[in-house]
Every structure is written in C-alpha cells, then in structure tokens.
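Yeah, one chain of the complex is gone here, protein chain that is, but the others are all in their spots.
Read from first to last, the chains carry the letters A, B, C, D, E, F, G, H and I; within each, the first residue is number 1.
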Amino acid sequence: MSVSSPTSSEFEVVKNEYSDRDYDVKISIPEFTCVCPRTGQPDFATIEINYIPDKLIVELKSLKLYIQQFRNLGIFHENVTNKILDDFRRACKPRKIDVIGRFNPRGGISTVVEAHWQE
Amino acid sequence: MSVSSPTSSEFEVVKNEYSDRDYDVKISIPEFTCVCPRTGQPDFATIEINYIPDKLIVELKSLKLYIQQFRNLGIFHENVTNKILDDFRRACKPRKIDVIGRFNPRGGISTVVEAHWQE
Amino acid sequence: MSVSSPTSSEFEVVKNEYSDRDYDVKISIPEFTCVCPRTGQPDFATIEINYIPDKLIVELKSLKLYIQQFRNLGIFHENVTNKILDDFRRACKPRKIDVIGRFNPRGGISTVVEAHWQE
Amino acid sequence: MSVSSPTSSEFEVVKNEYSDRDYDVKISIPEFTCVCPRTGQPDFATIEINYIPDKLIVELKSLKLYIQQFRNLGIFHENVTNKILDDFRRACKPRKIDVIGRFNPRGGISTVVEAHWQE
Amino acid sequence: MSVSSPTSSEFEVVKNEYSDRDYDVKISIPEFTCVCPRTGQPDFATIEINYIPDKLIVELKSLKLYIQQFRNLGIFHENVTNKILDDFRRACKPRKIDVIGRFNPRGGISTVVEAHWQE
Amino acid sequence: MSVSSPTSSEFEVVKNEYSDRDYDVKISIPEFTCVCPRTGQPDFATIEINYIPDKLIVELKSLKLYIQQFRNLGIFHENVTNKILDDFRRACKPRKIDVIGRFNPRGGISTVVEAHWQE
Amino acid sequence: MSVSSPTSSEFEVVKNEYSDRDYDVKISIPEFTCVCPRTGQPDFATIEINYIPDKLIVELKSLKLYIQQFRNLGIFHENVTNKILDDFRRACKPRKIDVIGRFNPRGGISTVVEAHWQE
Amino acid sequence: MSVSSPTSSEFEVVKNEYSDRDYDVKISIPEFTCVCPRTGQPDFATIEINYIPDKLIVELKSLKLYIQQFRNLGIFHENVTNKILDDFRRACKPRKIDVIGRFNPRGGISTVVEAHWQE
Amino acid sequence: MSVSSPTSSEFEVVKNEYSDRDYDVKISIPEFTCVCPRTGQPDFATIEINYIPDKLIVELKSLKLYIQQFRNLGIFHENVTNKILDDFRRACKPRKIDVIGRFNPRGGISTVVEAHWQE
Partner (left out) sequence: MSVSSPTSSEFEVVKNEYSDRDYDVKISIPEFTCVCPRTGQPDFATIEINYIPDKLIVELKSLKLYIQQFRNLGIFHENVTNKILDDFRRACKPRKIDVIGRFNPRGGISTVVEAHWQE
C-alpha cells in the first residue's frame, strides 16, 4: 500500500482574536500511530504540540485529519516529530512552538523526541 | 435558546486586608461547561485562575455565578480562556493573573489554553 | 482501501506442556486500532485475552500479526470483541476464555465490551 | 427556562449480532450535568451504564444526545439514576442492567447511587 | 465547653420514589471531626454511609448538619461509628446499612471501624 | 460560642543549634479546620509552613496547639493564611517563610492561598 | 543487648459498648521494626490487625507500646505475625482476627504473611 | 554459554513453627530475568509465589539463589511459571500454592501466567 | 539503655574513578529510625543524601551501618539531618551535598528538614 506524506496544506487556520497577547495553546494527541520504515510494524505515540499563536490558530478537526495521514506511513521517530513541527509552523506561523513525541516501548526501550522552534 | 455573554460586572469584590504584601490566590474550578459554537455540543473544562491581589479580592460565590453563565454560551476554547482573564482583571485589578483552561478531549485530542497578564 | 477480515487461520499454536493442570494465561494488547464503520475515523482500544489452555497455546508473535490486521478494518466495538473471542477459540480450543475490549472515549463516552466463553 | 424530561424514545437501537451469548457492555459518561431542583445550582456526575444486551444494542451517539437533555433539567441524584435505568431498559430490553451515578461533592459530601435490574 | 450529643431527630427525610426496587446510596463525608475523650485533642476521619433505602431517603443537608454536631463532642472511634449507624437507621429505617469510619493516624497507628446492619 | 483569635505568644521556641547554616524546615498540617465567617459552616484545609530558621526553631507541639485554636474561629481563607505567617514570624523571627493554605472545595471551587516573607 | 519477648499482658482492654453487634476494627501500623535473627540487621514492616471484638476492645496506646517491644528483638517474619495474632487474641478474646505483616524487600524479594483465626 | 536448569534441590527449608494453623505467605520477586528460547533475547518478569505452608517453610535466601539460576536459561513464559510451581512444591510440600509470572511487554503485548495447585 | 552517637569514622570510602567530571549520586534510605529525646518514643523517616563526589565515594554498606547506629539514639529532627550532613561531608569531602529528612507525622503534623552545603 503506497502512502504519500501529509503536508502543511492539510491544516485549516482561523484568525487569533487575542493576538495582542502572548498565550499558550497545548494540544495532546494520545492516539498517534505510524509505521516503522525498517520492520513495517506499527508504532504508537502520544504527540504533544505547544505553541504561542501569532495571527492564526490551527483548527483542531483539521489537525486530527492531518495526524491520521501518518497512519500507514513509514517514518522514524526523530523525523516524524520534526516534520510535524515544520508543517505546523508553516501552516499557522506561531511565535514559538514545541513538538514532543512520546513513543511506546519497543524491545524494552521507549523514546521521547522533543523539537523546539522560536522566532 | 439565546444566551447573553457574562461580564465583569457580575463579580463582587471585597477589600484585600493584606495588600501591603504580594501573595498568591489560586482558584480551581473543575466544573466548567460551555457549548461548542460550531457543533452546538457541550464542552467541559477545568478553569484555573491564579492571581496576586492588589486592593481587591474576588468573592468566591460571585465567581461561581459568573462561571455558571457560560453554561449555555457558544464560545471557542481560546476565547473563553482569554475572556475570563479580561473580565476578572477588570473586576479586581490584580497585580498579576494567569487563567488556564484544561478542556476535555474531543476526537481523541485534548487542549489546554494558558493566558497571562502582569502589570 | 479494501480490507479483508482476519481469520483464525492466522494463529500459530504450540503444544501446551502443562495440559494436565488448569492455569491462566492473561494477555494485554494496549496498541489495538481499527476503524469506525460509520464515520471512517480510527478507533483505539486495549484488548485483553484471558484463557485456560487445553492442548494448545497461541504463539504471541502470530497473535500480534492477527491483531494488526484490524488496523484498516471497519468494525463495531461489540463485534470486534466477540470476533476475537471466536477466532482465538477456534485456533487453540481453550477450556475457558474471556476477551475484553477497552475502547478510548468518543464524544466524552468510553466503552468496555467483555465477552466470555467456557466449556 | 422550561425543560421537558428526556424519554426512552430518544434512543436509537441496532441489532445485537452476538445475542446467542451473554456479554457485558460497560459505558462510562464522565460529562453528565443536570440542575439541583432545590437550589437551581448545576450538579455534575459520572454516569456508568453496564448491561448485558439481548436482541438490541443502544447506539452510542443517541445515548449521548439523550444524556445531554438532562443539562438544564432539575432532578434529584436518586431519581436521575433510577430514571436512566428505566429509560435505557425500555429502549433496548437488556437481560441485565446496572446504572451508577457518581455525583461531585456538595458541602463536603459526595454521593454515589447504584440502581440494578435483572430479568 | 459543654456539648450535647446529636440525635436521630436531626435528620430530615424525604419519600423514596423508587421504593419498589433495591438500590444503593453511598455517601462519603471526608470532613468529619470530633474530640478524643481521653486527651481532649481533635480527631479527624472520613465517614462513609452506604444504605439501601426503604420508604425514606435522608436529605443531605440535614445529614451535614447532624455530622457537624460531633465537632466538639468527646467520643471514641468505635462508639461514634456505631452511634451514626443507630441514629441514621432510626431516622430513615433503611433495608440495609453500613457505616465506616476511617480515622487519621495517631501515634503512627490508623484505625478503621466498620459497622453493619441488615433487616 | 465566642472565640478569641490565637496570637504569636502561643508558640514555644527552642535554640537553633545549626544557625550558622541556612537550612529549610517544611511543616505540613493536613488537619486544619476553622469556620466560614459568612455562613458559620466549618472549613477544612492543609496548612504548609516552610521556613529557614535564624536563632530559633518553633517547637511542634506548641504549633499544634496554636493551630487548634482556629477550630471555632470565623475567618476568611486569605486572612488565615496571612495571619499564620505573621504570628509564626513574630514568634521565631526566621530568615525566610512561606505559608500555604490549601482549602477544600466549596460549591465546586477549591482555593489555595500562598503568602511569602523574606528578610 | 538482651531483649525479652513481649506478651499479651502488655495490652490494656476496655469494655465493648456495642457487643450485641458484629463490627470490624481494622488497625494499620506502618512503623513496625524488629531484627533479623540470622543477620542481626533491622527489618521493617507494616502490621495490619483486623478483628471483630466480643466483650473487649484493645486500647490503642497499649497496642503501640506492645508493638514497640519488638524493636530490638530477633524474630522471623512468619513467627512475628503469628505471635502478634496469639497475643492479641489472648488479650481481648475477639470473635475473629486476621494479622497481616507486610515486610520491606530484602535482596530484591518482599514478603507478606497473613494469619487468620476465627471462633 | 550452556546453562543447566535449576531444580528443587536448590531450596533450603526450615520447620514451620505454626503448622497447626493455615496461614498465607506471599512472596514477590520483581527482579526475575531469563532468556527467550527463540530469539535469545532477555525476558524480564515479576514472579509472585503465594503458599500455605504445611510442615516446612522455604528459606528466602535459597529462593533468591534458585531464582537467579534462570538468568541465562532459555525458557518460555508458560513453562517457567509452571516449573517454579513444581520445584517449590517438591521442596516444601505446601498445602496450597499459586505462582504468577507477570512478564514485561514484547512487541506491545504483555503476558501474565497464573498456575495453581492445592492438596 | 545508653547509646553513643555515630561519627564520620564509621564510613568506608573508595576512590572516585570519574573525579574529572561533576556527577550526582542520590541515595534514598526509607528505613531510618531514631528516638524522640523528649518522649522516648521512636521516630521514623526517609533520609535522602544527594552529593557530587570529589576524590572519594562513600561505600553503601558502611553508610547502612552508620545509619543503623541512630536506631536507639535520642535526637531531634533538625539535629539529625544536619549531623548526617556534617559526618558525611567529613568522611568523603564532596564538592556539594544536600541531606533531606522526611519524618513521619506526629500529632497530625509531618516535618521535612533540608540541609545544604557547597564548596
């Protein structure tokens, strides 16, 4: 089954009505799943996205649909976390963003990847 | 059912008897509910208000009644958190205030909004 | 994407070396995912299989591969739990078996389905 | 605001495909809210419904809409728990049903009501 | 300070609208305090009252006021638990009642007293 | 019942044998109770006192007796926390002190008050 | 240091005022310590005593003093648990008694001993 | 590395001084490790042994040494749990024994094996 | 029973093989017990020692024996925590050390003492 990679064009954005103020939006997605590119086995993770919006806010339903597109994609832990940061940043141009991927254990070892970006 | 938005005039305030000292008051309201403006479905959240009072303290019963007025109001997560900060600030003019909205998951995604203000 | 339903022929079984004694094997699979047949949205669950083996034990790697075949299948909570019970029972003919599906919340409601079978 | 009481006609039911077997369905609804008939203040609870289906299963979305109809209804803890049992039972005629209401504390006292019915 | 002992006449009762059915009401009171009759020091406990109502239900506000009357009364752990059972039973004549007192540790030792009564 | 307010003269102090060094003493009192001055209803809290002693340490038994004197006193959350800080400070003249009052929920709202003082 | 073994004569007992009714008293002592008779090293445990009193109740302060007499006594896990049961039983002649010793891990292995007695 | 299987002769036993009474000894060993006979990879588990001794008690240090002999042995989950039951039973001839092996997850699946024996 | 106070000469030290690097060693001792010098009653605590070694590391078995010498010694909470810091520091001359004593509650009040030292 051939699967194309999700892109930032999937996100729907809405106007931030409180852009005169720095505030934090922290989103937790405990139902993330993708596929290991080496073994073809499914991987499971909780993805956390924390950002300070500037002019735009990401609409949550479009975020859910973007996240679901990784379901059958083969991609490494480090890459998927950094790619979500890049796509989210391109979509809503936040003042600051962290993306954290907490991956379930494999072979008795669990991994967390934390990527950061700031203006 | 048409519902008007709550305002800062709902709050009753009392004199701060220890205004010569900075101290923190941290209020947790785990029974917040409002309505999603898109779907009309109820949303649930815990609202936390942390502030350093100046001359005035907000009376807790009036805060409870203010919070209940959101019960049938359609309003987004980001806006309700920022609005409570603005209304509370107008009512008691604190030296510093944070308002945090921890919203229950929808579609497997949960959201926290944290707004801050300081003199 | 058309997906065929997994069957009991997926399971590999091995001889139970202690079949003269009743003992319990309790398997927990926190990484189950399938698809809602109405909305096409992914569902997530923990599946628990508790059984008393008779002549045969189910090999765990084949169980993992069987479970992964639900990944893109549209099926209801009640049906998936009962189907796993039937397939597992056909594969290793246990003396007793319980299958429990603990499904993640949707719309603020979470569901557990518990199916039982005994000689 | 005048509010009429929800009834069993709100429920949508579907055919139980495994009615030849007793199995348990356990539903947890942590976002229940109604109104205290004495004080007019909102009450909050987690409602749990555990049943063994016979010929019919209750569809979860219709259950969610039924539960939401209590939002502005004045009703006592003991009565709301027993009424949900009666309505649910009328709708899908289960072999056995328990309804548990876990109400948030008021005045430092919290209450759980557990109603049971069996063929 | 002389303090008289609370009695069953403190309780207000209301009609049980579902008396045709056995159901459980479980009340938890984590803010109980009385006084040790030997040392005069305050004691703290969580009191739990679980009962199956017959014709009458105890109104919660009157229960709260009854409980508060122990605040300055000197009484032993075993006696206070049994007395609450007797008073509650006299007030609403339940089909079955358990009263549990979970007392905070004193001198590194904590005590739970569980009294039971059934028709 | 008329109750006079406790004062700093209640505290017994002892010499700090390690006054050449800054060290922290953190005291937790989960059994605090006083009375709401508006409603006359009892309030419950955990009081935490964290201080760096200078020449004197507060003896714990006298602290317990001081705390018990609030038992039947009507006083607001903000005031009781600040008063304990002032009385404790007057009694042992610490280099630094924090007093935190974590009050049990009332009407679904819980409050924490944190007062600080430093040389 | 020679240490003599504690006996049932250490216990002070008082009259059970509710001896017409079976009720449970559950005592937890998380600060038990004795000495390993082989290595001379200290052992630590939580001792739980659950009993249904008959004519007599054990006074808690005398129980504390009895327990402290094990502090420097060399005795095995199984024996200390059974001895406490025998001594307690001799002292207050309960209708039923369980004694549970939950011993801290040694060499990565922890042990619980549960002794029971009933009329 | 060739490893021979541990046997019941490894256990040291001592006389049960309270053999006139049924009592439970519950041993928890969270540091069990052996090797998967298929992959050669290490497995980790918590082993629990619950028994009612008859004439003999197993000495804990010899149990620890027996358990360590599995460290480099290739053996399946079901077999190791049943073998420990058989060896322990042969060594001290208890009235009743349960052995539970709680194995760490592999490939997202965790397994518990519970073997039982009674006179 | 007369008991002499433990001293720093009890500690055995070994060479730090990584003294070219700052690293932390954090030791937790949940089985500390001493005696209250006022009442003669036993006290229980968890002692935590966190240090950055310089040329020497403290051997853990000698630390255990040092700690056991407090078992029958009468000493106050504040003094025992500071004394352990001084003795440990004299024995291995660390670059930095914190000692924390978390004492079990007495009379409903629990105390933590935290002493610090740094080059």
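To be clear about the criterion, a residue touches a chain if its C-beta (ideal position, glycine included) is under 8 Å from a C-beta of that chain, and two chains touch if they have at least 3 such contacts.
The structure presented is a predicted model; accordingly, all values stated were derived computationally and were not measured.
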{"item": "In the full complex, displayed partners of the excluded chain", "value": "A, G, H, I"}
{"item": "Where the unshown chain meets subunit I, residue by residue", "value": "16-18, 21-31, 53, 57, 60-61, 63-64"}
{"item": "Where the unshown chain meets subunit H, residue by residue", "value": "1, 30-31, 33, 41-42, 44, 68, 71-72, 104"}
{"item": "Subunit A, residues in touch with the chain not shown (by the definition above)", "value": "78-79, 81-82, 105-117"}
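Here, only the chains that are shown with their structure count from here on.
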{"item": "For subunit C paired with subunit F, centre-to-centre distance based on mean C-alpha positions, whole Å", "value": "56"}
{"item": "Mean-CA-position distance for subunit H and subunit A (Å)", "value": "45"}
{"item": "CA centroid of subunit C to CA centroid of subunit D, Å", "value": "29"}
{"item": "Shared interface positions of subunit D, touching two or more other chains", "value": "30-31, 41, 44, 104-108"}
